[in-house]
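Shown here: the complex without one of its protein chains, the others still in place.
Chain nomenclature is as follows: A and B, assigned in order of appearance, with residue numbering initiated at 1 for each chain independently.
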Amino acid sequence: MRVRLEQIRKTFGSVVANAGVDLELRPGEVVALLGENAAGKSTLMKCLYGYVRPDSGAFYVDDQRVEIASPRVARGLGIGMVFQETSSIGALSVRENLALGAPRAPFWSRTRSRVVEQSLEQLRTLAPELDPRSAARDLSSGERQLLELAKVLGREPRLLILDEPTSLLTRPEAERLWAHVRTMATAGHSVVMITHKLEDVAQAADRVVVMRAGQVVHESREVCDRAALLQAMLGESAAAVRTESQPKSSPRTAAARSCARGVSAAAGTARIEDVCFELRAGEVLGIAGVTGNGQELLARVLAGVVRPRSGQLRLDDTELSLDDPQVRSAIAYVPDQPRQQGCAQDLSVLVNLAALQVPQWPVLSRRRFGRDQAAELLERFDVRPRDLDRPAGTLSGGNLQKLVVARELSRSPRLIVVCFPTLGLDVRAARHILDELLAQAHAGAALVWISEELDPLLEHADQIAVMYRGRLRGPIAAASATRAQIGAWMTGVSEAALGASA
Amino acid sequence: MRVQLTASGLGVRAVAAPPKQRRTFPRLRSRALNTSATTAIIFAAFSSAFFWAIGQSPIRLFAALYDGVLGSGFAFSETLVKAAPILLCSLATALPARVGLISVGGEGQLAIGAIGGTALVLSAGDRLGWLTLPAMLLSAALAGAAYGAVPGLLRAQLRVNETISTLLLNYIAAPCVDYLVYGRWKDPDSLGWPSTIAFPDAARLPTYFDTRIHLGLFLGLFAVLAAWFFATRTRSGLILDLLRSSPELMQRAGVSWARRTVVLLALGGACAGIAGIAEASVIEGRLQSGVGAGAGYSGFLVAFLARGRLLAILPCAWIVASLAAAGDNLQLSAGLPSSIVYVLQGFLFAAALIAQHRSAEAAA
Partner (left out) sequence: MIEILYGLLIGFVPAMIRSATPLLWALLGETITQRAGIINLGTEGQMLVGAATAFGVAANTNNPWLGLASGALAGSALSIGHAVLCLRYRANQFASGLSVWMIGFGLSAYLGSSFVGQSIDGFAPLSAVLGVSIPLLGDLTPTIVLAWLASALIAVFMDRTRPGLALRATGESPSAARTAGIPVTFVQTSAILAGGLLSGIGGAALSIDYAQTWAEGMSQGRGLVAVGLVIVARWSPLWAVPAALLFGAAEVMSLRMQAAGATVSAHLLHTLPYVVSLVVFM
């Protein structure tokens, strides 16, 4: 089955996810779709799978134009997609989970059906030690991902799309997956692997297509040429707008302001292991990395929301503990999901701005306390509309972000932890927030800045590190960091391998 | 507030929408009226259909309802008498709701409070003189508070869902009353329907205006107003709002959700406890089985009708009490069993739930 995508365009609001992409998929071929966060790879494949409707463009299957209106239509065409998020039900057994998606089987038998048997067969190849009677919640996250894969494989798709297939797999599991993918290709199927890891590309792909900022920027059959791939992925630094960023002039004290030693934590499926860094007052630590590698959890641990399982966190010689409000009041935290985690949506903007200080208010204070300071904050951070009394939940995403930043920075913190602070903001607003953050750093705060974009970090940070699979690579001094090295960290390639393939 | 129980090992996942819709938009004042009007219309529709189905004329029955509530001075005062325990018990639900907890424990806390108050009366006898009354009220409040603290601790420390635990505790409290009333506290002269000895005069709450309106009503009014003031005009009230809306934020501010959970449930229990002893002391004049007779669940209904707005509890309690009072009238005028009033209460509840959903939909 030959599949062709022609000039696929998709925008979400003001963000252009796919800017006219052409792609051809041939039978018997494994194509790796490589790129950073927000390069547009997932969106493109979701369009192909019918999960998302593109704004314009066409799909051709065996040179016939097709309309893919929904995943069901896609499945009917023989296209299958395995998503990153697993939708298995923990309490049910593996077998039952496979049966859930399978088409109608006789009433009395819960799992006897050809599709289920096939899925089980595939699962046996991918994960031989897995007992189909075990409950899905007892599986490791890697095994759950393989379960998802087996579900889709059971329907024998002719074109298989895998979204970040090895993100949760152990090495042996990943090797089995690659072998399986190659077997499928040999059998005449097409496979598309969406990935940000170079090893996936090298091990399993026949052809690699690199996307950046919604467009295809590189395509070749040289799947092992890591240097070229990294260059294509990260590009030359986009002409950085030279801004009025404060020059780093203030001498730093030798003592560390914030440091972490061997911090490990777990929450849900996220994990961080053995994180170490040391920041002096006024320094900026930029943490890059593809989302989902543990950055969000790290931010929560640093902010004092999640208790670390082990390790030590210090702020100016005091050990940070979850139960010490005084120390914690010196930490500012902008979460990755401010609407859900950082604001009280049905309470007013005024209350939200003062939320962390409310326990210190006088007992009989009316809710209009502190209006002047609040109004000033709105002005300073350009939060619109300038209405202190409206519920915070009615603000747009960008303004809500600004509100949260305003609240956090208004307390003269000694440590600032921000997680994707400029996500969803237009250029001017992003610039503004950046200036505020850097001003605070200039005034002596330590800033831990987790970002989805590399360029701002390279420009402003003093130290750079990368979160990869829960571990912190680095930090190293930003001045001596190279794009190649950071790219390598982000994609899981070791230094030696990088040097060897150059 | 989602009920996070999940089946087979961890609980049952209930698809629960937030029971109290918090609104701070000024223009929502008209929306509140809108919802009330919708509730009234749906209630009227349900009740009329029901009356018609049982072969009664809806109009005659609505007239009887009116009569039972506003037909005479006595009817009016009796409605207020019925409203008193409902008012107090509604706080047993409304106070914990400030942090998003759903408690139905008013019924059990009322019974335990009645036990506490009676214990004091029976042991003190005549010795305390005028102190009997305040002491009785205090012990009822403390007993109710203790019984309210239990589900609070279970929730805070063991994460036991408070709705289920308060429900089960209700069913534990009622037989406790029976145990005492049939047993060691039994008045030897009460043969047919066991109860304690009649309360001495010093232990009877004063009544006013030549009616049965008693101190409990005013205590209830005071409690609601105090709660309202506390919730809307003080720092602690604001903290509670923040806790309900964004627990993570308050965690960073060092606010303890666990402590407030227990305190609010205990305070609610204290109010219900006072309702219990008031019923025993004034209305029944003794402690007997079935004290309070459903005021706890009516209180829960009132708290839901009021949608978390404490001042709205006052009219809502009166409305629910009116239904109960009218039920008596229906019995007299139409020969219907007095329990028919539960059908009307249920209709009112269902109507409120439907109206609340429609108004939430309209806002979205």
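Quick notes
Keep in mind that, in the parts below, a contact is a pair of C-beta atoms (placed from the backbone, for glycine too) under 8 Å apart; a residue touches a chain by one contact, two chains touch by 3 or more.
All values derive from a computational prediction rather than experimental measurement.
One of B:41, B:54, B:225 or B:332 touches the chain omitted from the figure, and that residue is B:54. If you put the hidden chain back, the residue from B:73, B:175 or B:315 that touches it is B:175.
Of the candidate positions B:32, B:70 or B:160, contact with the unshown chain belongs to B:160. The residue touching the chain not shown here, chosen from A:1, A:19, A:100 or A:330, is A:100.
The residue from A:43, A:88 or A:258 that touches the chain not shown here is A:88.
Taking the complete complex into account, residues 87-92, 96, 99-101, 105, 107-110 of chain A touch the chain not shown. The chain not shown here touches chain B at positions 3, 5-9, 11-19, 54, 102, 104, 154, 158, 160, 163-165, 167-169, 171-172, 175-176, 178-179, 182-184, 297, 300-301, 304, 336-337, 339-347, 349-350, 353-354, 356-358.
The rule is short, and it goes like this: only the chains that are shown with their structure count from here on.
Averaged Cα coordinates give chain A a centre that lies 48 Å from the centre of chain B. Touching chain B in their complex are the following residues of chain A: 91, 303-305, 325, 328-329, 333, 341-348, 351, 355-359, 361-367, 389-391. Listed in rising order, the residues of chain B touching chain A in the complex are 6-10, 22-26, 232-236, 238-239, 241-242, 245-246, 248-255.
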